[in-house]
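A protein chain is absent from this complex, but the other protein chains hold their places.
Moving on, here comes chain A:
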Amino acid sequence: MPSDLISMARSGTRAARTALEITSNNIANASSEGYVRRSVSLAEVAVGTVSSTPTSINLAGVAVAGIVRNADQFRQGEVRRTGADAARAAAEVQGLENIESAVEQTGVYTSIVDFEAGLQALLSDPTDGPLRAGVLEQGRTLSETLNVAASSLDAVGDGLRFEAGEGVENVNRIATELARVNLRLSRASDSSSDQTAQLDQRDMLLQELSQYVDTRTSFAPDTGVVTVTLGGPSGTDLVDGGATRSLAMATAADGTVSFTLDGTPTAISSGQLAGKSLSLTQAASTRAELDAIAAEIVTTVNAAQAAGVDLDGNPGQPLFSGTGAADMRMIAANGAAVATAPAGAGANSRDVSNLEAMRSALSAADPAGDMDTLLFGISSAVAGRRVTRDALDSIASTARVALQAQAGVDLDQEAVNLVRFQQAFEANARVMQVATDIFDSILAIR
């Protein structure tokens, strides 16, 4: 029937126009973060009435069946998983690099060597005032660089804990927003543009969340409501529908951190928070090693001092006080306090046997070697983690590009769609023209 011709053409123009609108929306959002390319799904309208026979012609045009979000849940999941790994590795490398700088650039190794060199130079003339003062000052520099290294390490730890705390706050914020999105999703009507916008929002929040923690997600099939679980397969739900649990961080005495979800201990194995936590563990062990080196120097030098006599012939007093890198101090008042001579020697003795004993005790304890081991350990950890980070980074960016290729807007394709739907619109308009012509030719019959 010709009248159907017009209504079919009308449905065609409406569909083409919707498609054009979708296309222009895609173009407008070509660089919007988290925007997933939409396309329109069209379906034929079949008008079947009870009275109509199967052979009769029933054509009713086209209808917009829905707006399709071109997002693949598998690829999105991959982006989240690999993104969490890459974020963990990046945070760990950054933390370890800070630890490395704290112990390397403070020059602890150099100052240990300088102290050894000072003792060796004193051998040439144990009663020489400048040489004795040199030993004392090198000892002071040594204790001060150890102090600085310890406080730099503490500062690195403080920074890492602050960032981890901020990460925890962000996780809680994202969880709250996800719960809100979940509530709206459960109310949105199917395939509406409201629903697609909410789904975009949901996916963006999940991706943001994956930067901080590794999550497991499951989606309700009809509404798209998401359940987020932390801490592996047997973990605890962070977001379940409209309900959230609160993530909290606890700091141990040695500065390492642990996480709980509404009181339940939760293991976080990936994401920035895991990286910070791993770095803090490394910072704690580096700090313990540095303390051990400082304690070694203090006990070795003081024990050797006690076995000898100073320049004035008095029994040697300790040169250093303290038990660790942070509280190590040079306590001798002047260079005369260095006990170079053995017990029983008089004032101004040039007998260096106690100095020799101190040097051999120090070279047996080998603080320079221990410091080298410490530096080597931390720097090779950084070098190794850097390789891991680069690998994880390239995996994550591959996953992102794969998702983008599918879900992102391709302007060339949109340009083609623009032309195509414009032509479709014009064709439908042409159909209307034809219908009018048919009418006119019938009406023109006299």
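Basically, a residue touches a chain if its C-beta (ideal position, glycine included) is under 8 Å from a C-beta of that chain, and two chains touch if they have at least 3 such contacts; residues count from 1.
Following the convention adopted for this analysis, contacts and distances are computed from a predicted model.
When the listed names "SirA family protein", "ABC transporter permease", "Flagellar biosynthesis protein FlgL" or "Zinc protease" are checked against UniProt, the chain not shown comes out as "Flagellar biosynthesis protein FlgL". Contact with the chain that does not appear here is found for just one residue of A:164, A:368 or A:435, A:368. Taking the complete complex into account, A:411 is the one of A:220, A:411 or A:427 that touches the chain left out.
Of the listed positions A:37, A:69 or A:161, the one in contact with the omitted chain in the full complex is A:37.
Chain A residues in contact with the hidden partner, per the touch definition given at the top, are 30-31, 37, 96-97, 100-101, 104, 109-110, 113-114, 116-117, 120-121, 123-125, 127-128, 346-352, 368, 372, 375-376, 378-380, 382-383, 386, 397, 400-401, 404-405, 407-413, 415-416, 418-419.
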